[in-house]
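Below is one structure, written out as structure tokens; comments come after it.
All protein chains but one are shown at their positions in the complex.
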Amino acid sequence: MNKEFKQELESIFRDITVNITDDVTPVIAAAKPQILAILRFLKDKGYGHLAMISCVDWLKEAQFELVYLVSAYLKGDNEEPGQEKITILLKTRIDRDNAELPTAIPVFENAEPYEREIHELFGIHFTGHPRLLPLFLEREYKIPPFRKDFDSREYVKEVFDKIPFVEDKE
Amino acid sequence: MRELELYFGPQHMGMVGNFSITLKVEGDRILQAISNPGYLHRGFEKLMEYRTWIQNFPIVCRMNVVEPDSMEMIYAMGVEKLAGLEVPERAHYLRSVYLELARVGSHLFGLWAYSNMLGFDTVAQWAMYHRDLVLDLFEELTGGRVYHIYIWPGGVRRDFPKGFKDKIVSALHSIGGCVPDYNNTFFENRLFYDRAKGIGKISQKEAMELGAAGQVLRATGMKYDIRKIQPYAAYDKVDWEVPIREEGDAYSRILVIRDEMIESVHMIFKLLDVMPEGPVYHRIPNPFKWTIPRGDAYVRIESSRGELGLYLVSDGGDKPYRAHFRTPSYPHGLIILERLLKGASVADVGNIMISLYVVAPEIDR
Partner (left out) sequence: MKKGNIFSPFKAIRHLFRKPKTLKYPFEPKEPARRYRGFHLNDWDACTGCGNCADICPNGAIIMVEIPEIKPEPGKKNQRPKLDYGRCCFCGLCVDICPPGALSLTGDYFHIHFDTKTFSFIPGDEKSDPEHFVDPQNYSLLKASLSHRKKNFPGFSPDIEYALFEPERVPMPQVEPEERSLSFIEQVLGYSEKEARAEAARCLECKLCEEACPAHLKISDYIKAIYLGEPEESLRKIYEDNPIPAICGRICMKHCEAACSLSVRGEALSIRWLKRFVADTVRDYQKALQQKPAPSTGKKLAIIGAGPGGLSMAYFSALKGHHVTVFDSLPGGGGMLRVGPPLYRLPIEAIDKDVNYIKSLGVEFRFNATVGKNISFGDILKQYDAVYLGIGMTMSRSTKVRNSEKCILALNFLERNKIREKVNVGKKVVVIGGGNVAMDVARESIRLQHIQHPGEEVVTSAVSLEDWDIMPANKEEIEEAKEEGIRFNPAWGPKDVLLDDKGNIRGLLCMKVKRVFDDAGRFSPTFYEDQEMILEADTIIEAIGQASDFSFIPKEMFDQLKFTPRRKIQVDEYGMTSLPGVFAGGDIVNTNLDAVTAIADAKIATEGVDHYLSAIPIS
């Protein structure tokens, strides 16, 4: 990722920071409303592979951080050399209380299961997502289980400690 | 004809692993397929937030039972990147050899699954036997057959035992020597050819659109292999080829797998030849006091199924703040499978699913 690209990004999008700490994983931080536009821009620039969408719960700051990891596929002969080595981390922070975000499916179709998973595990709503159904879990949880305030150890104690040990049954 | 809803798996002869698909069918045509993961959701990523950096090392491998080794590698790489650890030169070679052995073992397992599902029992038995030879090597090297717990941050856990190189060579010779038989009985067998040719076809464009990687993408003609694109371990130290096919169907995918296995065998021989001597482990900090500065890292490798990534976050503490794995089976099993099954015949469900080389535990994590 080079300087020009950084400048181009910064000239097109207001209020974004582009941080090139190492050659292969530049970080773009942007506000929620711009995310889709930036994703589309990156896709047009050849970063056509959404590797995944991740989510981090920054409990102390009362924010969720969504991280879109996009990289490039190989494009045959007219390749911009080195682009395929790069995975861009596009980050945005949203309020924990108002955890809502537009879906990225219009840009990247494979965002679908990632968003579904984040919805299930973190309780973030993706507007426009066609099926925000549970993906992995079968029980209902009071707090979405991957949030930091969900204490798995507590949960295990509550749920499983009530089941007597085999030895104690007799 | 009447529309039916059909539950395919998790208990089904054609289903490998704990996974199920809900099919809407009309006759034997599939109108819609819905993947149902979750049978193996153990919440590893959450568990990892409760364990120290080193305590996670024996756990990550359990996310993928067929090929745990890539999981160890990606975790070690993530920690090394975040903490700025160094890895000795020889360890890079050992890691590559080890990961290629894992690829061979995993592909043999895939071969078993595919041939077994289609009723080629003899081939399946051979594949299992040959996979066992690889597991014997792992047992010799690491002390475990299935979960090897070998690559850890800072290098690998032990050097090769005495005479190990020879054992690798002889095991690989016996696997390689059987390739003509595999060809005759399976890959070039008319019965198999007719069963797999043209099934589950996907174009390169669609594969890219849906986030494919690994064999699924390489079978459509793209030499997309992280080992080449962004070499890690010792993959840039020897010459090797990325096998591809153009057709994008189940048959070409299994051939890519076969060719890759053969390429891996060759690569291991080359690596063994040029492997330097020296230490294989750079000691990590005291595990009871080890904290990693605040920050995040994304690392990716080519597991035997495709692009395996790890997004690892530290808040400066002694445990990961967040670990999120991008597993290759995730897009393959959750989107591409649903797409390819649409319009296919019920008899081909297992066929397509296994040709996508999906392992369920990797999706659920």
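For the reader, a short list of remarks on this structure follows.
As written, the chain order gives the labels A and B, with residue 1 at the start of each chain.
One rule holds for everything that comes next: a residue touches a chain if its C-beta (ideal position, glycine included) is under 8 Å from a C-beta of that chain, and two chains touch if they have at least 3 such contacts.
Keep in mind that this is a model prediction, so the values were computed, not measured.
Check B:N18, B:N36 or B:T185 against the missing chain and you find that the one touching it is B:T185.
Residue-wise, the contact with the chain that is not shown comes from B:R158, picked out of B:R158, B:H173 or B:R294. Touching the omitted chain from chain B are residues 51, 54-59, 122, 126, 129, 136, 139-144, 147, 149, 157-158, 161, 180-181, 183-185, 187-191, 193, 251, 255, 279, 281, 283-289.
The rule is simple: only the chains that are shown with their structure count from here on.
Rounded to whole angstrom, the centroid-to-centroid distance between chain A and chain B, based on C-alpha atoms, equals 23 Å. In the complex of the two chains, the chain B residues touching chain A come out as 37-38, 41, 43, 45-47, 50, 208-211, 213, 217, 222-224, 229-230, 296-298, 300, 307, 309, 311, 313, 321-322, 324, 326, 330-331, 334-335, 364.
Of all residues in chain A, only 24-25, 48-52, 54-57, 67, 69, 73-74, 84-85, 87, 89, 108-110, 112-113, 134-138, 145-146, 152-153 touch chain B in the complex they form.
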